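Note sheet for the following structure.
All protein chains of the complex are present and in place, except for one that has been dropped.
Moving on, here comes chain A:
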Amino acid sequence: MRVVIAEDSVLLREGLVRLLADGDIETVAAAGDGPGLVAAVREHRPDLAVVDVRMPPTHTDEGLRAAIEARRHRPGLPVLVLSQYVEERYATELVGRGAAAVGYLLKERIADVAEFLDAVRRVAAGGTVLDPEVVGQLLSRRRGDPVAALSARESEVLHLMAQGRSNTAIAGRLGVTAGAVEKHISGIFGKLGLDPAPDDHRRVLAVLAYLGSDR
């Protein structure tokens, strides 16, 4: 797999390159700002871009805008956005433009190397990865409606599903069988009034659309 990195801290950039290399992922270019990312993406046509939100010159949301820009040049480019803080608003902006092959994680998740590499691979394969904290924010906005009617286990499953995890991964995480997970999922979709979606990816979209739809 070939990856482009945009991260302004040299220390972290080098660390990321080494960490990805440990997982047999090749970094073909590393940029320090937004325009650098867009140029690198156009030049190297990578399988994935890993982007830090906060970069020079404004140190606000440069990375987010560069990621959206890069996807305009290369529609469908898998992008994994890393941020010091995760905010539901950013997630909506990212996912709102098509959630396929998008990831949004707290920067500190890098420290859990195996999980981070797994997220990288899932996004590169076209999946959606959302930080548990964003999912928490989305869910907490929905207190007092059908979400509250879910059983404890069902809301655990909803949580993991909204993070973009597959049935097998959810089953592994909760220590139950894949069949049990499927049963919970159809329960959740029934209670929320959503149409059962066949594949993992469209299922995440349905859940996110549902969670993001109030106000």
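Simple rule for what comes next: contacts are C-beta pairs under 8 Å (C-beta built on N, C-alpha and C of every residue); 3 or more make two chains touch, one makes a residue touch a chain; residues count from 1.
The working rule: contacts and distances are computed from a predicted model.
Missing chain, UniProt protein name, picked from "NADH-quinone oxidoreductase subunit D", "histidine kinase", "Glutamyl-tRNA(Gln) amidotransferase subunit A" or "ABC transporter permease": "histidine kinase".
Between the chain not shown and the residues A:R18, A:R45, A:R89 or A:R202, the one that touches is A:R89. Contacts to the hidden chain, counted on chain A, fall at residues 54, 60-61, 84-85, 87-90, 106, 108, 111-112, 136-138, 140-141, 143-144.
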